[in-house]
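Note that one protein chain is taken out, while the other chains of the complex remain in position.
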Amino acid sequence: MNVDMDKLKDIIGRSPQESNFLIAVLQDIQREFHYLPPEALTETARALNVPLSKVYGVATFYNAFSLDPRGEKVVRVCAGTACHIKGASLILEQLENGLGIKAGETTEDMKYTLEVVNCVGVCAMAPVITVNDKYYGNVRSDRVMRLVKKD
Amino acid sequence: MMFRFEVNPSLCTGCRTCELACAFTHTKNQKPGRSRIYPIGYAKDEYVPVTCLQCDEAACIKSCMFDALRRNEETGAIELNLERCVKCEACVAACPFGCALIDNVHEEIVKCDLCGGSPACAQFCPTKALEYKKIA
Amino acid sequence: MRIESIDQLNQWREKCRTEFEAQKRRILICLGTACRANGAIEVYEEFKKVLAEKNINDVSVEAVTKTGCHGYCALGPLVILEPEGTFYTKVKKINIPEIVEKTIENGEIIQRLLYKDANTKKRVADYNEIPFYARQQRIALRNAGNIDPNQIEHYIAVGGYQGMAKALTQMKPQEVIDEVSKSGLRGRGGGGFPTGRKWATCAKVESDIHYVICNGDEGDPGAFMDRTLMGSDPHSVLEGMIICAHAVGSIKGYIYVREEYPLAVINLKKAIEDAREFGLLGDNILGSDLCFDIQVNRGGGAFVCGESSALMKSVAGEIGEPRAKYIHSVVQGLYNKPTVLNNVESFATVPMIIEKGADWFTSFGTPKSPGTKVFSLAGKIMNSGLVEVPMGITLREIIFDIGGGIPNKRKFKAVQTGGPSGGCLPAEKLDLPCDFDSLTAAGSMMGSGGMVIMDDRTCMVEIARYFLGFLVMESCGKCVPCREGLYQLYQLCTKICEGKGTEEDLELMEKLSKTIEIGSLCGLGKSGPNPFVSTLLYFRDEYLAHIRDKKCPGGVCRNLITFTINDDCTGCLACIKACPTEAITGEKKKKHILDQELCTQCGSCYAVCKFDAIDIT
Partner (left out) sequence: MLLAVIRREGVDVPALCEHEAIEPCGSCRLCMVEITKKEWDGWKNHVTSCLYPVEDGLIVSTHTDQVMEIRKTILDLYMARCPGSEVIQKMAEEYGIYKTSYITVPDADNCIMCYACTRICEVLGKSAIAAVERGHRKVIAPPFGDVPPDCIGCLSCAHICPTDVIKWNDEDGTRTIWKKNFELITCKECGKNIISREFADYIIEKREVPAEYFETCDDCKRAEVARKMGSLVTRAKEVSL
């Protein structure tokens, strides 16, 4: 996959070129590209003067970053405590079966990425899923696939 | 006070007593390690005992990235702190005289430390080919 | 406009207040995340549209105010009509024309949109009379749901930055510290460390720079107080931080916000911009010597970053691995400089303590845990949402009186407090007062205030396994007891859930837990075995049921349960559609048949059956 290097440099250039802005820069890149292309890590390491291994370490340490391209729709299943006791695992199972991928994977046609997140903080509506930035509460396991497909 | 090795190669018989003295002085775990001094033959029956010169501008100290080599201000010896050494062998490669050595028995770097001020090699040299003398 | 003195602030406040109060009719629409998810934005837009079309006297489009979370998330979207305080719940876009016409134009209350008391079956119009709100004492949440978080004028109008003004103009740093110490405020993030003492220690450390950090990395799954505070009343957090900066002599503050809370980030950033514009952040605040600015750092999504030293690493752009805190972070924190780190709720509470005094604050709560605490209620509870109550109130009062008890007439089994590091308390402990020390003594902890309520359809072994699994994923992996120990604990717990556990395993787990507690490097590891230890303490019989009888009393562990269809089955076909393995067959209006051979015990049928016709044994 080709990465728009001008755009990349532009994003990196928006933050001060200091090592303590590493996470912020990576977050900006992630927001733009929906994942962290290898070029982005190399370029960030160069610009911020941080060893590449550390950039890679940070990129893999935090949940916020993905090193693989993600699908058009990112479906996140909340696995917070409230969602868990209200059947989040069943919902995840339905989505895994329905989309034919495991959590953390992306469908081959690059349409869907399925993720499990710790808690989105909307516990009152558990169980919760989000599709891109939209929240869905009180999700029913038998209807979740329809919900995702129609969104 | 300053001390210095004085080497008189014409007196050296290549008997290797200095080697033994060095190895035994630095013996650990009953396994005598490698000597820091070597009588090296340069012609038939002609030998020179070669050991560390404790250079002023020491390449070994400079090349150590982990600060394991430091000069003992009292004795003037450049001493190796084994606890800090990771055996990268940079000092061995950098010493222009080849006098930072690898001890294959204990798998560590060995370095002449002047035995804390009175080198055993000089003490035991039967022919006085090697002497440790006060120079100032 | 820059406010450069307290007089200017007061003048501005008068102006804001007059404007705020001139708006007699205010339509407050909760735009908290939960209400948003249920369509609150459409409700907000529709209100503006309808009002613009109607052109009613005295009620302009500006009367429609978008507020932060109001707390009663279970009933969202919420609409409150001021000045009467009429409280409409579960409002949909289609209800808006009716509300405008009936309530706003003619003062008529629409009964079916009101809250209905589950016991008395009565509709209640004024939200202050609803049990959920009636028992609350809102200090940290004072403005949540009442003002627009994006308008600094609102915050000013309701008395915001008054505590800061008092601290900066009338109090020396030491006096601020003394007042906070006297209030007995204890860290709301979970540790319960006295805030005043923390500030005092930090202020004493000689350094070229002191830092103030607000911990908004609310990582506990099942907790959402900080999200609400940052999103609904961001200025209160800023104000608390400015007061702290004055007390410890700081010039730079950071707010570390969780990645998963985009709304909180937006609102905080807006609040900071506004505060800067009016000179409430920046150089010589209110003409005093204090120069202080705040930066928002988005977290990277790692539970361990709630731990102070890991958080500071993360603020510095590094991997969030904790360090041993034999030298405390108040002495050597961010960039090895003295740093005060407090939780969002602590900072939001501080302005009120300064403004109203320590004595006022200690009039709430218990002597050792003064003040109030925000709890988030979630799980198997009627009224899930946010409540702020005086410390010392019992679990029963929170769960049953305020929370409305357990839905579907099920039995209360346990309440999980303190997140993954906390523990599960059984029904016997319902009369336990909620304060720092009582909860710790009972084997759980206050934590950040998350409460997840569980009914009898919860397996405590599986809950322990769930938390251990969470911690295995979230451990930073730096030290062995946490990384390897929790992993093994999780494996052993899984073994028990699968019906393969032995009593020796249980012994091994207890022994291992002890080592993890003592041997781990940071708080995450040290408290890591808590979910297991506390469930074992109160629900040992359930563990033994799994081990000896190969039964799961909660009906959750798949290897140990069987699903059967009973005579209540109406033949509605719902379970047949839901079953992923086609194990259920049958015709409409005839009792369905479940083939045990094909059943994978996934529970899909149970989840969809409306007639209690599926038995789990």
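Order as written gives the chain letters A, B and C; numbering starts at 1 within each chain.
Here, a contact is a pair of C-beta atoms (placed from the backbone, for glycine too) under 8 Å apart; a residue touches a chain by one contact, two chains touch by 3 or more.
Since the model is a prediction, treat every value here as computed from it, not as a measurement.
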| item | value |
| --- | --- |
| Shown chains touched by the chain that is not drawn here | A, B, C |
| Given C:Leu512, C:Val533, C:Ile547 or C:Leu560, the one touching the chain that is not displayed | C:Leu512 |
| Sole contact to the chain not displayed, among C:Cys479, C:Cys497 or C:Ala578 | C:Cys479 |
| For chain C, the residues touching the chain missing from this view | 302, 304, 319, 323-324, 326-327, 472-481, 483-488, 491-492, 508, 511-512, 514-515, 518-521 |
| Absent-chain interface as seen on chain A, which is shown | 38, 41, 51-57, 60-61 |
| Touch residues of chain B, complete complex, unshown partner | 7, 9-10, 38, 40-43, 46-48, 50, 59, 62-63, 65-68, 81, 83-90, 92-102 |
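Here, only the chains that are shown with their structure count from here on.
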| item | value |
| --- | --- |
| Pair of chains joined by the greatest number of C-beta pairs in contact | A-C |
| Whole-Å gap separating chain B and chain C, where each centre is the average of the chain's CA atoms | 68 |
| Separation of chain A from chain C, taking each centre as the mean of its C-alpha atoms, in whole Å | 23 |
| Multi-partner residues of chain A (each touching 2 or more other chains) | none |
| Multi-partner residues of chain B (each touching 2 or more other chains) | none |
| Complex contact set, residues of chain A against chain C | 18-24, 27, 50, 54, 57-58, 61-65, 79-87, 90, 93-94, 97, 117-126, 128, 133-137, 140-142 |
| Contact footprint of chain A on chain C as seen in their complex | 33-34, 36-38, 73-74, 76, 218-224, 227, 258-262, 297-303, 314-320, 376-380, 384-385, 416, 419, 450, 452, 454, 458, 463, 466-467, 470, 474, 476, 574, 577-578, 580, 602-604, 607-608 |
